[in-house]
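Yeah, one chain of the complex is gone here, protein chain that is, but the others are all in their spots.
Each chain gets a letter, A, B and C, in the order it is written, and its residues are counted from 1.
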Amino acid sequence: MELRKDYFADVRKDGLHEIGQPRPRLDSPGHVTGKTAYFADRILPGMLHLKMVRSPHHHARIRSIDTSEAEKHPGVVKVLTAKDVPHNVYTILILIQIGPEDETVLADGKVRWKGEAVAAVLAETERAAQEAAAKVKVDYEVLPAVFDMEEALKPGAPLVNEYHGQNYYLYDSGECRKVRFGDVDAGFAEADHILEQTYQSSPIEHAPTETTGCVVAPEGNDRFTCYTNTQAMFFTLDNASIILQMPGSKLHFVGGTVGGGFGGKVDVIVEPIAILAAKLTGRPVSFIYSREEEMQISSPRAAEKVVIKDGVMKDGRIVARKVTGYTDAGAYSRHSPYGAQKGAAHYPGPYTIPNVWIDTYCVYTNRTPSSAMRGFGVTIGDFALEVQMDKLARLIGMDPLEFRFINAYRDGDMKAHRQPTEGAALIECMQEASRAANWPVADKYMAMSSYRKGA
Amino acid sequence: MSLALQTFSTVKDANAALQASGTRYLGGGTLVVRAANEGDVSVSSLVRVTEPSLSAVSVSGGKARLGASVTMAAITRHPELAALAPAARAVGGPAIRNMATVGGNLFAPAPYGDFAVALLALNATVAVEDGEMPVETFLAGRDTSRAVVTAVSLSLPEAESFRFLKVSRVKPKGVSVLSIAALLQRTADGTVTSARIAHGCMADRSMRAKAAEKALLGCKLTPEEIAPALAVAGEDITPITDPIASAWYRAEVLPVHLGRLLLS
Amino acid sequence: MAKVPVQFTLNGSEKAEFIESGTTLLHALRDKIGDTSPKGGCHQGTCGACSVIIDGELRLSCLTLAETCDGADIRTTAGLAEGGVLHPLQRAFLDAFATQCGFCTPGMIMAAKALLDRTPNPSREEVVEALSGNICRCTGYEPIIQAVLTAARADSQNAA
Partner (left out) sequence: MAIRRGRGVAAINYPTGMNLGGDPTQALVHSTPTGNFMVTLSSVDLGQGMKQIMAQICAETIGVPTDRVIIDTADTDTGPHCMGTFASRGTHRAGNAVIQAAKEARQVMLEVAAEELEVNASDLETDGQGNILVKGAPQKSISIFDVALSAHFKRGRSISGRGMFLIPRSYPEKETGAMKPSTCYAHACTVAEVEVDDETGEVTVLSVKNVFEIGRALNPKMVEQQLVGGSWMGISHALYETTEPYYPNRDHGGTDFNQYLMPGPGDLAETEIIVLERPSADGPFGAKGPGEMCANPQIPAVANAVFDAVGVRIDTLPITPERILRALKAQAAG
């Protein structure tokens, strides 16, 4: 790595004692000796193992659940279903007033995606829990399912989630989050060229080497200690408190040492049910996702579809940009309404464009609920924007890097969401990339600066 | 019921125990222990055999006998099995190769089973307690096979007559997009006089490319002369579709990779 | 459930346990013996976090039944430092900033040790091959490869 201190030298301060120093990591000695304690290294005497019975169907009504055979299975201590969960219908962003509650801890009357949790089996060994899980009898009436966002938004599509009432998240601004800046139609009318393109992605997995999980111990004083790899301690504790209808003072969460997160461990999925199980059995409980669960059950990054329509002048200026973004939330909200909204705030990218129109939708389908992942709301948008930039440059016969300089935002430029740009550094990054990659651009671009006098 | 391991000193006793329902043979563990870990509760009992012959390698007169418990790593390290080393090295990473066995690979479903692709091209023989059969016959019937495989025997190829290729997305250890093994006898001027070619991932288990084998006879290994063989390389294939690649992709690139292997 | 006795040497000390038949070595080490340095990242044999060295060979403890290790010599990352002094591989991982979340690290170090035990001066390709069964999601592998190459060089200098 090369630290280029010559850029922004006027605003950088050196001479600090600890900041800017390559100090060794205080946690690494534990890592290399195998002594670092992750949640699953808390192996407690008498610990029960929790295995989920999961829906084999994408969308189905549950006519009945029969747990009697499973409960009789040797080694089984308890089988939990929806009726055991005090506040079974929840949504995690309710803590920041983003509703409605739309997801069940354990399915109640219906499943909306293949893999949804239906019943939780608690047994002395993992093997006994697996065997008993196979004996839980669920009578399903399979319902039509929808997997494609465009299909889901069509009239007459199967309704994925009754708590929403339609297959998209209803923002205060309506069916999508909107940004309106300038006059996009006038911009298109004025443009020398118009290019409309569609970009898509499929879901991807965080794939941390440590799977999601927790170990819960009843403490005997009516409190429960939850050793967890959540990325958000109180967010998880407070949601667990709501789901369990248990004062937060009864809950003690211990974590902070996580085997990789990447956004995959901010959903409150394993902790509430494991605490409930510990409460109802009086025993320590371990609920750790299998690798298969981590890959296919834990929330992925959402699939997205992004339609970009640009108006560009022959001289390289983008004069209008219209973006319609679709985020495939799967069957439940989790963090997706937030992510789609973050996309609206991010477009039209780090470029100054006078006329902008943005709509971002959060769409429900019968898929694994998606949620946060590294770059949430932005990563796929950046893929779409930057491929579009390449296409626009080639369309007008301009070097792709020079084309970006022409449109790059600088200090003081007004963004589409009506905040003036501060602290811009895109131009300097491109100048350095030009040098490092031996990709020359005209001198006038190398002489540019993100600074503007008076800004 | 929990999982239980039974250890026997003879194949005969193990075969008897394997008749019980829910019982599976434990080789290197890479298939069956994984299945148990993943919640396959149909397996309740594992059987293993400690008979030393199962782990023995013998080479004489150009023939090799590989005990069924011989690992991929043992093959890669054996000085007289150099011809088989590329195929053995194609299996898993180092830890898996220290565990995965010759016998187990015969049961590995596509996209696994790269070593079996080599064995098929080499026309190996599979031994069980009461007899031997060609690997092709064994593979066809493996789903109902309940007898312990004891060994695999084969004629070791001349180095220049045997070629093996595994194509994977992830390097150096990814699982197969496809694998190809080819045993070609050629005259001094390079004309192919016999050809045995096996594919992996072109069905649920490794299979012969009989049309391509036939089309290669009498050819020299030039782009022009192998073209007819490449054109029929995909005959009778039903490639698997999995997260690595679709059947369409596998079928499309099979002749490309076969061509590269033949011209290499 | 039937319990069976199993005895082996773990990092040089004798261990004897009664375990349930069919228990993996990973569970035996972690749950019974208390060596939690091998990690359960997949229990499928696809991540390498549980790698240990058994009788000199790198193996996956998640796919190895403990009963099959009777009499074996088992080595884990927990036993690598001697007398509080880090093994050259551990030192190199620290110095190269080759750990982030650390979950893959014990398995990586075992895979690297298995390589260096047989090939004290490996090429980069040999290091890449040796680590190929171990997944790291944080580092992009390069710092780990560099750490192993550095450890090999340090070791050969010490030997010289």
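By definition in this document, a contact is a pair of C-beta atoms (placed from the backbone, for glycine too) under 8 Å apart; a residue touches a chain by one contact, two chains touch by 3 or more.
None of these values were measured; they are calculated from a predicted model.
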| item | value |
| --- | --- |
| Contacts of the hidden chain among displayed chains | A, B, C |
| Which residue of A:Arg42, A:His58, A:Lys110 or A:Lys135 touches the chain not shown here | A:His58 |
| Option from A:Val266, A:Ile288, A:Cys362 or A:Ile406 whose C-beta touches the chain left out | A:Val266 |
| Hidden-chain contact residue, picked from the options C:Ile33, C:Cys101, C:Leu115 or C:Ala152 | C:Cys101 |
| Candidate in contact with the missing chain, chosen from C:Leu29, C:Leu116, C:Leu131 or C:Ala151 | C:Leu131 |
| Positions on chain C contacted by the hidden chain, ascending | 42, 44, 46-47, 97, 100-103, 125, 127-129, 131-132, 135, 137-145 |
| Touching residues on chain B - with respect to the absent chain | 167, 169-175, 241-246, 248-249, 252-253, 256-257, 260 |
| Contacts of chain A with the absent chain, listed as residue ranges | 1-5, 7-8, 11-13, 16-23, 25-27, 58, 96, 114, 147-149, 172-174, 177-181, 197-205, 207, 230-235, 237, 251-263, 265-266, 291-292, 295-296, 300, 303, 338, 341-342, 344-346, 349-350, 358, 365, 367-368, 372, 374-380, 382-387, 389-391, 400-401, 404, 408-409, 416-419, 422-426, 428-430, 432-433, 436-437, 439, 450 |
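Rule of thumb we're sticking to: only the chains that are shown with their structure count from here on.
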| item | value |
| --- | --- |
| Longest centre-to-centre distance from chain B, chain (CA-based) | A |
| Centroid distance [mean C-alpha coordinates] between chain C and chain A, Å | 33 |
| Inter-centroid spacing, chain C versus chain B (mean Cα positions, whole Å) | 29 |
| Chain centre separation (chain A, chain B; CA means) in Å | 42 |
| Of all residues in chain B, the ones touching two or more other chains | 2-3, 36, 38 |
| Touching two or more other chains - residue numbers and ranges from chain A | 125, 127, 290, 292 |
| Footprint of chain A on chain C - complex, ascending | 1, 20, 22, 30-31, 34-44, 46-47, 49, 76-78, 80-81, 86, 89-90, 93-94, 97, 99-106, 109, 135-138 |
| Residue ranges of chain B touching chain C (in the complex, touch as defined) | 2-5, 7, 26, 28-30, 33-34, 36-38, 46, 48, 73, 92-96, 98-99, 172-173 |
| Chain A residues touching chain C - in the complex, by the definition given at the top | 24-25, 27-38, 40-41, 43, 125, 127, 206-211, 258-260, 262, 288, 290-292 |
